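All protein chains but one are shown at their positions in the complex.
Now for chain A:
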């Protein structure tokens, strides 16, 4: 059985820019798949595409991670968790979860992928963003820190072994306390251990990465999303965390300066989305999405995501069964917000997905709509990508969970395997209509890619006949876990 596409993303030229060529990328477990509008297809990792090594100018000075790159790509067993395209569409940046690696791929015009570099972070990346000049990857991690990495390291960057932030931590092997320090029993024990350690010399328990990565800012909370914005000559980094914060910092090189916060969320924030007109839409565990004039920290409107989903469930007998007795207890956890890129005069529109919900919700901003428009799906929504398939029409490609029952993140469905994608075309009247023809064009991507070579024992989630339910769940779902439980320890 094949896994759903946990993430998809499309490189697509606007129709004005002379055509309707597109490449759709998707990750399914530990594989990366691409199909272009010309019909070209590729899968990574694949044996027939050994990684070409850009010949190093100086063998002697070859930095360690270049050797890492030589390891056969099939060893790669980590599951992908994040996909981003550079603004020029020439590079795909992907994160694999278990090994905490940020991977940069070169994309050719046919969508063929070549991994240029992989850099494993010490903490799991939760979200990444690229600066508008594509020079830098911003990585927001589980421990709350944001690091800047050059998209492609220059030879000079490779020489930099340890960033100053970590030098501070590594410098000392002298014990932290003297005998005159006021001690609790526990501290005394630590001190004794440190004295023993000091005799043995430095411990190299935790490898700090050898590649250039600069600490820009940090929250004492798990980061959930990061966005980069450039407005006139200024740049900004927007970060969201599990403790309800949305922080606006200056962009590098002044990222240590916090400009302000968008206050208002009462539950975790999980997703940030900058719209075509530059507004910020945020969502998470709250019943509403918030729309911000973020440069002045002003809340402009709220969008009732929970009630929209609740309404939809009530209208569908199968889904209504899933509602709790007390519908007040029904909660949604936003797992995706996408701005619809028609970039015309229509105004901002966002599509929204909630974890474990078999629908996409559309909101038109500024319309003071009391409820969103629902696009029903045959499986839980996972990700959305936009392509201009024909002429002027914009198509939303939605990846859906074909393994679990619609509305459930735990129960496996019993019916026949179905499509992993659904497509919706934007209509003249401003509505979305399901469009099967694109799904047909994506037949290879949808059904065959990554379907065949699932050897049973290779340890990949989804390999073989039985799907490892727990592993699959971990790949697809994690938002609801961010919600705080009442009565946590004191």
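The rule is short, and it goes like this: contacts are C-beta pairs under 8 Å (C-beta built on N, C-alpha and C of every residue); 3 or more make two chains touch, one makes a residue touch a chain; residues count from 1.
Basically, contacts and distances are computed from a predicted model.
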Name per UniProt, for the chain absent here [options: "Geranylgeranyl transferase type-2 subunit beta", "Replication factor C subunit 2", "tRNA (guanine-N(7)-)-methyltransferase" or "E2 ubiquitin-conjugating enzyme"]: "tRNA (guanine-N(7)-)-methyltransferase"
From A:448, A:470 or A:484, residue that would touch the chain that is not displayed: A:484
Candidates A:257, A:320 or A:412 - the one touching the absent chain: A:257
Residue, one of A:221, A:295 or A:419, that touches the chain absent here: A:221
Missing-chain contacts mapped onto chain A: 143-145, 164-165, 168-169, 172, 174-178, 180-182, 184, 186-187, 190-191, 194, 206, 215, 217-221, 233-234, 243-245, 247, 249-250, 254, 256-258, 260-261, 263-264, 266, 484-490
